[in-house]
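Shown next, in structure tokens, is the structure this report addresses.
Only one protein chain is missing from this complex, and each of the others stays in its spot.
The first chain written gets the first letter, and so on, giving A, B and C; residue counts start at 1 in each chain.
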């Protein structure tokens, strides 16, 4: 009820604050008998972790996941997979000044108003550190599903640097060639240049991630409220700093004519175009799903800002701490993970209908 | 599990196909003792119904709701509110040609692939007629909450005609002045002109709806997966023909700097700007929520299209039937209704935390 | 959240008060392509309805179910099955005297205290009439599952008349030979005699129903909280007037030794005895499930009783109206229906694990 669980048949429940003893969670509903590739999980965690490249915060988080249950002799048993990731490199004193102050465009004030109490250290539960648990679960979702289902994402814009090409022109293997996770080499250089400039100014910058799902069978998704793209939208907006989502033709569709937008059929009932983004009436049609996710610039900047405490006393916030000037490179594995959670959930839900 | 229920504490469950005996649903979790204004409910249904103006389909649906339970002597009793809306004006024979054919960019084929069977008449469960139930529930949600909570929406673009003003410059009372539901008189005329042109061409056109929530207390929304704007995103994408959602600064945020995007506090902890769109970390901060919803042009057009049956035989689809050239005017009450469902749900969820 | 829905994958949601326009509900999650036998549904409703025999209330309720959705050309489509049963034979004036009075051992006072308002006519939502919806859903659950799964129940005691034989000595086809639904002819006569005596005294009497599930595959049920017998216990206690549940050896197990209670295996891993009642660790083992459900005597009696209103003023309640002296004969189809809902739900849940 408090929104710490995502998914209905394949579900992830998370707990933990950034500066408590550990974050962790539980993956429920994973099929039994899946051989777990632990290195692949750690690989995804490493793609998300701070300190991985010159573009990210210098804060080092090793993000070593410890599995506590649900896996026996290397295979899932069908019982819940509990796991924790210990928090290290605590610099809680960095946050002492935030005890009675609220950072602009952070969740400090809203948590205080909601609960009347909060763990003020490093954002507590609102810290993006929570997303490490999502990456663990996404990696397991990927391993549970058939190999032909591919989920991959990449950075398609940073600030005003935009990649104006289709995902079809991108090579999924090239995403990680650059630290910015843009598979187009030219745009990647521009993006890195922009991020370094922004960092040198003590500022932050937003961006867009494009995500693609390929190899999905037709029939996934539920007709009315749990349309697969509605669940994807929720999944994406549940990621910190996300402000927008569009699938297929997206916002551009609002300017189009039906005769132009309709995806005509080929004789095998595949479609000639894919404005719908692989989903009709909330259900996959077997074409590629692709969507775009907009991220705002992170609120933590290295500039001084003015705030107030609950009594209205002015508080000066110094720009300090270790943070990313642009989160989108590190958000790529998070977008993939949340997409994998949605896909795995609907994959299991459709088993009910199609089995026997 | 099959996605026919929306909401956790205040929930709507719907059933029904467009050409069966009735559609209907059940509102669960409405507080006891709420005096129901039945005329206000019918008023919202009339805003959604086909045939209401020269802009919409000439198909007449009277959409008379019959309440079956949960209301006694004009007040809610706390028990579930069941209701049905009989389907009338059936022209099921209009759809006989669709029995073995699939319309481009409709859900015909995906339902067939999901279930192996479908009610082919008028889209069956995928028909937008289902949204009438959402409008009923939204109207009751509105009546359950304090009067100061205002939810209103309007058409902010139709095709290439765009309203480039803030919601703050709009008068909520002016929305229904024009049949296109754009509160700016000049743009409304342009939009109507465009829709009539598109209709005369046998085509359809997309658009954008802007929605605003005012008067919400701080503290609504849940921290991680059930962020209030994540639930809004899901709510919007669950509406037929929606392809995109953005809140506050939205996609534009991706081009901004943090120093520009951060919403600085006033001394009373309200904010000077509202790029965040009234939500920080998934929780309302007391500022206005505003978001934009992109609709594609409806798939039904008055032009001939080619399709195929499951055996690969070519089928020619004639452009006939009675449909809207542009759905956004009629979608305004649907967007409001889904927004009201999300807000009412989080309103009740926060009661758990704040009461006693 | 308000407990009007039962089941997770195969679910029933109900609404309606006994003296409103209709009761009804929605069955969600039924597989697509199931051919519906409408007569079989009506047959079960007739087994539950008042006025069916000399043993029950003379109140006639025809209980004609109208299906509104989810069934097309006689087959389920996978979409939700909405249905209503109109309320007839209203004698609401019979209840006018109850507006400000509370009947002993009825739910009148507790609804008033919970909601501060109630539909006082005939118990409103607490009326056993609501169970007609469960019977509809149970009948559909039965039709969805393979024929070899058999669920049947019978009256095994009425007051002090007890049937001291195993279900294995009973013939399922003989249950409906007598109006009391006891398949043992001798005990049936004794039970009928007792009920008639009790009725002549203006009193009511309790009883016990035994229920049996046969032909279930091993593997149904979930390990921890959703043990299949835990779900059965909840299902049974959710039926009006039920005060107890025991499965397999039941309360007698508390006096037994482990060496005596353990069910030794045969070579094919079936068991020699079945004290466990077909469930080990919450999961079916392929043996018969059998359990007993205790019903209290119904609270409505034809004797005068004293009560008070909220202001403490004494109110004399006359024994009048039309009610059953013993509900267990009519509760047999309700027990079967709730059992079928639990079994169908776990049947679908196990499809997720075993399919592909």
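Here, contacts are C-beta pairs under 8 Å (C-beta built on N, C-alpha and C of every residue); 3 or more make two chains touch, one makes a residue touch a chain.
This structure is a prediction, so every number in the text was calculated from the model and none was measured.
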- Task: For the chain that's been dropped from view, list the shown partners it touches.
- Result: A, B, C
- Contacting the left-out chain: of C:157, C:178 or C:339, that is C:157
- Message: Of the residues A:11, A:178 or A:254, I need the one that contacts the missing chain.
- Response: A:11
- Task: May I ask which residue of C:51, C:172 or C:206 touches the chain that does not appear here?
- Result: C:206
- Against the hidden chain, subunit C presents residues 1-6, 8-9, 14, 102, 104-107, 109-111, 113-115, 125-126, 130, 157, 159-160, 198, 203-208, 218-227, 229-238, 240, 243-251, 253-269, 271, 275-277, 279-286, 294-301, 303, 305-308, 310, 312, 314, 349-350, 352-353
- Message: By the contact criterion defined above, which parts of subunit B meet the unshown chain? Give residue numbers in ascending order.
- Response: 1, 9, 29, 31-32, 78-79, 223, 348, 351-356
- Query: Tell me, which residues in subunit A touch the chain that this view leaves out?
  - Reply: 1-2, 4-5, 8-9, 11, 13-17, 20-24, 26, 28-29, 32-33, 66-70, 72, 75, 77-82, 84, 114-119, 124-125
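Quick note on the criterion: only the chains that are shown with their structure count from here on.
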- Task: Same or different, please, for the subunit B to subunit C contact, judged on whether over half of the interface numbers appear on both copies.
- Result: same
- Query: Can you give the whole-Å distance between the Cα centres of subunit A and subunit B?
  - Reply: 26
- If you average the CA atoms of subunit B and of subunit C, how many Å lie between those two points? 39
- Residue numbers of subunit C (touch at least two other chains): 1, 9, 29, 32, 78-79
